[in-house]
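I'd like to ask you about the structure that follows.
With one protein chain withheld, the remaining protein chains of the complex are depicted in position.
As written, the chain order gives the labels A and B, with residue 1 at the start of each chain.
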Amino acid sequence: MTPLSYILTAQAAEVAQAAPEVIDRIPSGYNHFVIPFCIGIAFFLIWITVGCIRLLLKIPHHDRLRFWASLVNPVTALKNIRDLFFDCLFHVKIWKRKPLLGYMHSAIAFGWFMLIVLGHIEVALFVPKRLGISKTALFYPIFYRFFVWMNPGHTTLRGWVFFFLMDFFLLYVLTGISLAVFKRFRSLALGMKHTTKPSFADRVALYSLWLIFPLRLLAESFTADLSGGSFLTIPVNHLWHFIFGDKLWIMPSWWLYSICLGLFFAAMPFSRYMHILTEVLWILLRNAGIKPNHPRKGVAEAEIYACSSCGLCLDACPMNVQKKNLKYSSVYFIRFLRRHNEKKINEIADKCLMCDKCHALCPVGVDAPALRRAQRATVNNSICFDYSYLDSASAAVEQGWTSPGPDCRPAEGEDSTPEVMYFAGCMSHLTPRIIKSVEKVFKAAGVSYVFADEGGGICCGRPLMLAGRNEAAAKTIAANKKMIEGSGCKTLVLSCPICFKVFKEEYHLEGIKVLHYTQFFNELIASGRLKPVMGQERLVYHDPCELGRGCNVYYEPRAALSQLGTLVKASKEYDESLCCGGSLGSLTLDARDRAKISEAAVISLVANKPDKIVTACPLCLKTFSESVANSSYPVDPVRVVDFAEAISESL
Amino acid sequence: MVDFGFGLVPSSRINLDLFDKERYEELASMEPDVRKCMSCGSCTAVCTAGKYSATSLREAIECIHNGQPDKALGMLKSCQFCGKCTMVCPRGINTRHLILSINKTYGEL
Partner (left out) sequence: MKNNVLIVGGGPAGLEASSQLQRLGYNVILIERSTALGGHLAKWDRLFPSGVSARETLKSLMGHIEGVKYFTDTEVQSINRLEKSYNVILSNGITVLADAVLMTTGFDLFKASRKEEYGYGIYNRVITNADLEAYFRNGSDPRIDNPKRIGFVHCVGSRDEKAGCRSCSKVCCATAVKQAMEMKQAFPDADVFCFYMDLRLFGRHYEDMYLSAQRDYGIRFIRGRVAEVAENADGSLQVKAEDTVASKPLKASLDLLVLMAGMRPSVSGRRVGDLLEMPVEEDGYFSVKEGIVSGQKSPHPGIFLAGAATGPKTLPDTLADARAAAVMIDQYLSDVFPEAKHYKNLVRELW
């Protein structure tokens, strides 16, 4: 009889029939030792069901509909399945950066997943009546090896395959567990300089998790000669016989195994391991495009519990060049969010540089900087402001250009709309060599442009957003939008990445191409309008946080710079590049801490001895210039130049 | 007592006795560097909003010291939070955080 018919007939007739390979030795299918496990898992299942329902109810109605829709939409459904496998089970994101750490996490995750899945398939094949809607379904597959014995003389290939697979995955998980234990003592060997400090509930769950699999090995190998096993459990079984002789340890070992499992599941909702299931929900919500607008309620709750406290954000955060700043890392922010510790939440939220590196490196994609901004908004968004002057300001601007110089107005008779509108932004006015170089490059390439905020303008609005003052930001955005759309220009070029990000993402400018000057100049070089001369100098490029991680612009600046000289690598680049420390994002970081962050970034940039550091952001330019000039740390003479400056010098 | 009417028109003189020390200490605990301001005026000079409306952190701090917190809030209500003042402050005061702290301490949120 085929396995499928077993399941069908067994459920229909409830006849005590098992597959020929096994003897279902206990008629009730129950033993008292399963109680601890049952208590633990029942508590856990109730907790997550209630939690899940509560969470979904807190999501706004229209977002909920979007969520249900995304589950049936084939595109997002496929993405969901892919993310669930790649992020939750295989931990591909960790593999890519730290292979051994990735192996450790995936061994435990994927290995345990396979043990559970294969275990249930085993029961479905061999003792199907114990599955389905029966009294034993909860615990029977977990303790399967206790409840069945091999039927002598009925060894089959499929039986052997299952024994082999179960032992294989058990060994796989055990290698992961041993790496996890090792990591507690020598975390650097797995690529982590700092590890998370576990809370009390974390420790309970952690130690019981560590014990689960060795105890499973112990228990299953005590019964291996009776219930079967393979290359792992059988030799261990022989070992026990050699040491202990008899089988009196079967019950205690299964009791211990059950207790450990029960303890783990009972502690799970209070520990970091909740992420095992929450990250599934979080990935589904995230792929549906639902964003948190509050740091604690609604979608954010899924995000917070999806964090596994893995601690990768500790090494990522640029502030952690100083150990005293470890407590401001994302992992602890999320821990305090769970505990509703308002004072700590605000303290951590205000400190963050918003460089987004923790978000980039997070294996589950938890966007902690966005949660921090949401937290800032709960306090700062209600601060009174009066931007009524903006209406008259932008109205005045709509009449014509804001005081451009005679050079940038097109000649009489020509189409009076310039090709490009250049918006320098607030910060560039304090770094005039950027403005001068940009204008020089425009002239050299024959670009007709208008300098929108030459006499000073309205802030782009992103600093307000970074501080959580979204209402105020909306007003400045509206005022600037009116001005830009009224100008008639088709291309908007920004020299500041902060401006670029907000103009690209929040302004929704109709029919206007928004470009960062690195992109625009790269286009000019590629089309031949700019002809830079190749030089002998070694250049290193620093990815500004807002341009690189913020907008995914990595390639164009480098393409342009490789036409000017030899581009060398920094020790950390692209989405791993170090924040310069000058970011507006932090509200409370003091100058001394920022100097240390800049120092670390400069040291990373000069790793391959460049002649020039090239930046594409006025804040980075100022910060690095001062860091190199003030340097109390040993650094070879290196010039810090702006991207436009580097190009204009090579013309 | 005869009322000669000398108090009819409110005095334009600053009354230092009106300085609220407790509130100021609250502000200083949020942002200790507020004590460092030497009124150089760099912040007002570079202010983005200052082009369009009366915005001055220096004056706001001065008003707080002189017991005029409402006037201080008025000098800050147009702030666009761009951060230029933080860039130029020679005493290294985190001016953006100070503006937020003044609003949180003296303002009605």
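Things worth noting here:
Everything below uses one rule, namely that a residue touches a chain if its C-beta (ideal position, glycine included) is under 8 Å from a C-beta of that chain, and two chains touch if they have at least 3 such contacts.
Only a predicted model underlies this, so the values are computations on that prediction, with no experimental measurement involved.
When you scan A:Leu165, A:Leu326 or A:Leu430 for touch with the missing chain, the hit is A:Leu430. Hidden from this view is one chain, which touches subunit A at 405-407, 429-433, 436, 454, 591, 622, 625-626, 629-630. Residues of subunit B in touch with the missing chain: 38-47, 50, 56, 58-59, 84, 87-92.
We adopt the following convention: only the chains that are shown with their structure count from here on.
Between the Cα centres of subunit A and subunit B there is a gap of 41 Å. Across the complex, subunit B meets subunit A through its residues 46, 48-49, 51-53, 73, 77-84, 86-88, 92, 94, 96-97, 100, 103-104, 107-109.
Across the complex, subunit A meets subunit B through its residues 350, 379-380, 382-387, 389-390, 392-393, 426-427, 429-430, 455-459, 463-464, 467, 469, 472, 476, 584, 587-588, 590-591, 622.
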